[in-house]
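Read through the structure below, which is laid out as C-alpha cells, and then see the notes.
Apart from one protein chain that is not included, each protein chain of the complex appears where it belongs.
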Amino acid sequence: MVNTILTIALVLIMLSMVIALIRFILGPSSLDRVVAFDIMTIASIAMIAVLSNLAGRIIYLDIAIVYGLLSFLAVIIIAKYLEKSL
Amino acid sequence: MKFKNWFLMFIIVFIVWILLNNSFQIDILIPGIIVAFLVSSLFCKRCNLFSEIILTPKAFVYTFIYLGVFFIELIKSNLDVARRVLTPSLPINPGIVEVKTTLKSKFGRMLLANSITLTPGTLTVEVIDDSFFIHWIDVKEDTVEAASKEIVKKFEKYLEVIYG
Partner (left out) sequence: MWEIKIYNMELLGAIITLMGSLVLLIAAIGLIRMPDIYNRLQVGTKATTLGTIMSLFGLLLIMPDWSGKFILLILFIMMTNPVSSHVVARAAYFIKIPFTSRTVVNKLKPDGNVINVSVENQKEVITESLKH
C-alpha cells in the first residue's frame, strides 16, 4: 500500500520534471531556463529522497544533500554571470 | 561579544554534524566536537553575523511564534498560487511596489526578505538601504505606507524582538 502510493508520487514528480523541461526548451531568455533548471533540481531532490526510501538505503540521501548544495551554487553563479557582476 | 559569536558558530556546526551523521554514539560525538572547535576557531575571526541576536527567554519564545506564523503563511501562499495557476483566465495583476522597514540589523533584514519571498504573492527584487522593492502578483495598494502595512508588519513585530 505504502509502496504503491510512493510509486505514484514518484511518477508525479517525474511528470513535473518533464513539464519543467518543456519550459527549459521553450524559454525565450536564458534566465527562464535558469528558473526551469532550478525547479528541476529541487524536484529531483524530492525524487532522490523517495527513491532512497523505496530502495531502503540511507546513503542515497547524502547524494541529495550534495546535489542541493551544488544546484544552489550553480544557480547563483549563472545569475551573477548573466548580470555581469561576477 | 566575541565569545558569543564563537559559541553560536560552534553550536551550529555541531548540530549540523549530528544531523548529518544521524546518531548520538560517543565515537561520532567526539570527532564532532573536535571538528566544530577547529572550524569555528579558524573561520570565525571576523564574523559578526550573530552579534545582533538577543539571547533572552522572550526572544526564544518569539522565535517559535515566528516559525508558526511563517509556516501558516507558507501554506496560505501555496493555496493562493494553486488557485491562480489552475483558474483558466489566469487572474494576475502584477507590479513592483516599494515598502519600508524599521529593522536595523542586517541579519534581521535578510530573514525579513526571505519571509516576504515565501508569503502570498510577493517576491523581493531589490534591497536599497531600508526600502525593499517587491514584485507583487496582485497589487492592491500603491503607496509606500499602505503596502508596508499590508506586507511587512506581520513579520516585523516578531523579528524586532529577536534582532532589534
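Here are a few things to note about the model shown:
Chains: A and B, in written order; residue numbering restarts at 1 for each.
Going forward, contacts are C-beta pairs under 8 Å (C-beta built on N, C-alpha and C of every residue); 3 or more make two chains touch, one makes a residue touch a chain.
Note that this is a predicted model, so its numbers are computed, not measured.
Residue B:G95 is the one among B:P31, B:G68 or B:G95 that touches the chain not shown.
Hidden from this view is one chain, which touches chain B at 16, 18-23, 74-75, 77-78, 81-82, 84-86, 90, 92-98, 113-114, 117-118, 121, 123-126, 128, 131, 133, 135, 137, 139, 142. In the full complex, chain A contacts the hidden chain through residues 1-2, 5-6, 8-10, 12-13, 15-17, 19-20, 22-23, 29, 31-32, 34-36, 38-39, 42-43, 45-46, 49-50, 53, 58, 61-62, 64-65, 68-69, 72, 75-76, 79-80, 82-84.
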